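Quick one: the structure is below, and I'll ask about it shortly.
With one protein chain removed, the remaining protein chains of the complex are shown where they sit.
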């Protein structure tokens, strides 16, 4: 069991993430200038989406897959709701809604890191889980805005452009490239994959390490800003994700998902968005403080998930599958 | 036959191009920020040039190769001339000359896409076709400027710095890196290639897909600007390239080129430049409207060639070679 | 013997470097826009460091390795001192100290180019040489500043923030990522390497060529600025590096290092820094002229080393090892 | 040379789309945009290190007539109030490519 | 602090090379360049998304004396007329590293 955590902790991706965090701690001038991180993240979404599509083209649609996708969407609508009520105890309406949206949505990079983790443990997961990821990104945005809209006094609330918002929610760049690459992978299938393999598969893990180095820098920079926010973000950011993850696992157990699929569902439910959601919140709930929802997802929950969360979920699944 | 078009349409590169175009249609915020597209295009020129050089180092110079190169240059001088006279019927002197220059020159990305198309159909082409591409990029620039210069009243025309222009025409970055990489590939040959293969060959198709995603974004953004320009750009942009391509094919037939070489010559003659030429025109013929020659080459002819043109030329060649 | 120089001169990396220099000579508009060069250099440091760590994980620590590292550090402290006294004959205190610091430190790209050179000659070197490189980068910075500090009248000198400086010296991005990747490679070892191989090894040489193309552009741009500086920079920049390199070789001979390790020690001692040191000097010795120490290292010594220096050191080692 | 107002707007890049729509609606003939701006303000440090545009600002420069400047600042007020950022107006002389001065 | 003119030029980046030559010919001691500027103007939208510099603008700032400013604007007029873009001149106080104010 300890090996599992240690093994994950000592894997290249996690170590590069920590290397990035330490760079800020020792005030190194190391930085990966824009727009390189954007390139790397687009590459990761491109590859994970395309690979998922190719895998999906091999699977034959069955009830379990359909139910998994449905369950994923349902989770994406429910999680932000109860997160909101927990958060509302301490936060303003706008902040509670924005943070809830972040935790209701997903983190693609956590998913990608879990992909590398599974590969290292010799496990695999179905391509439809990538579709699940894409489907789980947006609902929380709508929930978050709806909550504010329903509770807000007229004036502010009425400023929300629903058209814009739905577009932002459904066609924001990460959802779009993920679904798009998935579809293309689905169409081109195995043969199409062969030619792209060296790009979308060969250098994948290396790029991930490189990207996590930057994620380490970015998230460490955010920590300082959190210190003013008291202990609440830390409690919530570390306790709630595993709870969400366990709920994801419970659903996975009910659906009798494979080890890999179960882990991915847990990771999706347990992760929080620091890309798509903050961008949408900044537009739709500007009165919410980006200095709160962004670092909570980025500087607390993301590191927690890739260092502790992933092996923890894996462990739990191992217990029930007796694997 | 339909399979050929469908097969091309459903290939990863074309699908990613379309994915990019759709992103603009659905107003997704997907964008590939500068200077990433520049990096990708430099990489493609680097790889195609280097690979071409290596292939050339295996071929032994023969009359057919020499004639092909000569014919390529001749085509690059003739095509813009008759294009100009067609365009002059509708456009101002400056605009007609600039558009003619664009269509007289070549599009390296169309060439690269045709390279991927050939690979997928199991065909190959000679390294000297890359040299032909480099040779065909510049003449149209000189022709275009000469036309304006000869017809222009003094004053404006006299502002052209020929030195600058020739430099721009012969050493513009795309010609330069293409020829340079070609020479280096020629010198280092097969052994040199082995070490660079994973970079210049392995990830090539993946990078192409990624780049075409951006090309889709960029060209779709240009379409709106074209709507003000009436139907002429569309007629010309869709009808003239295949005509030019057929002329290229006729020459290829006379020279009895291989299937692959013939296709590449057609693609070069039929494609229009949206990089080197617009840059040169902006400097040499500033009175020409970039909102016309740029989108015509980029938003009409480029998509037409990679979706319809390439398989069409391939089909025609198939007919005569009875392949 | 001539073959050795010619072979190196005609290798892809060197040819791409020269291609870059020629681009400036013919005033091509070729440029590799920021921050792409930064990305490429981070990648090279990442790969060389990681690979070094993996190799180190295979080696068992022995006295020779320890002595090599100690010797490397000692060299890094001594070289800048005597360089300073030579330079002081012609230059101001600040300039002499800054140039001495540059030549006392190392050039990672020269090291990487030597790595490619060794690979092409079928030789290899120990992972600890990468550690030696990291250790040799900073001492010269401290020496350079100390020299100014000790000789400077109060006032200016007293402005130096030692804390800042030590941080800059020890945690500047290149040292940091190099050591960090080395450690991670050391921890993950051979298995960790397998997954990253296509990224950190496969595309390595290609990226190096691409990067050297930019190095050619950057260094050629600097030459013009040097012409005002008279002949001194040229004499020093071409004569001193091989002298330093020979001293490195002498130490290597005393320690009976392998062919590969000896070459690397010579390359490190003989190369000059144009990244870490200039950045530190700009801060710590602003009165020194960046137009002097930067182009000397970048436009004179770097090209000299990769074109002449590396094969020259290799030749000398060949003589004594009778290889 | 003619006198014009220099209107400078600095705000979060997610706002750019909306602001451009406002400017185009007013038929402002020209403006310039500098992306990738970092900054510090009431909403804290904008590192520009984000993977999304949330943490980058954008700088917009508009040379226009006094009346246009007033219309722009009036339109910007609610936007800046909601999303933060600043708007500066200063004097300048304008040399247009059209003018024959 | 001394009074200076702030000359701002925004034009297509393909022009930069020519403009710099003009400035150097006038022996203008210093200027700053911000690349990657997007914009809107008579020549339409400059997306800055091009693979070539054709669709990117550049911003040039020159702090100089009044006489220099006049020379610059005079020299810029034909350039802007031909290639588009704008040139603004405004007042500022200058704190130079040299000055002992």
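Read from first to last, the chains carry the letters A, B, C, D and E; within each, the first residue is number 1.
Quick note on the criterion: a contact is a pair of C-beta atoms (placed from the backbone, for glycine too) under 8 Å apart; a residue touches a chain by one contact, two chains touch by 3 or more.
Keep in mind it's a predicted model, so treat the numbers as computed, not measured.
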Among C:28, C:41 or C:200, the residue in touch with the chain that has been omitted: C:41
Selected residue (touches chain absent from view) among E:46, E:63 or E:76: E:63
Missing-partner contacts on chain C, residue numbers: 31, 34, 37-38, 41, 159, 217-218, 221, 225, 274-276, 278-279, 282-283, 286-287, 289-291, 294
Chain E residues touching the omitted chain (full complex): 1, 4, 6, 20, 23-24, 28-36, 61, 63, 90-98, 101
Where the unshown chain meets chain D, residue by residue: 8, 10, 34, 36-42, 48, 57, 59, 73, 76-77, 80-91
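The rule is simple: only the chains that are shown with their structure count from here on.
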Identity of the chain that, by mean CA position, is farthest from chain E: A
Most widely separated chain from chain C, with each centre as the mean of CA atoms: D
Chain copies touching (chain D, chain E) - same or different residues, decided at half shared: different
Cα-centroid distance, chain C relative to chain E, in whole angstrom: 38
Euclidean distance of C-alpha centroids - chain D vs chain E, Å: 19
For chain E, residues contacting two or more additional chains: 36, 48, 82-84
Chain B, residues touching no fewer than two other chains: 31, 34-35, 38, 198, 202-203, 279
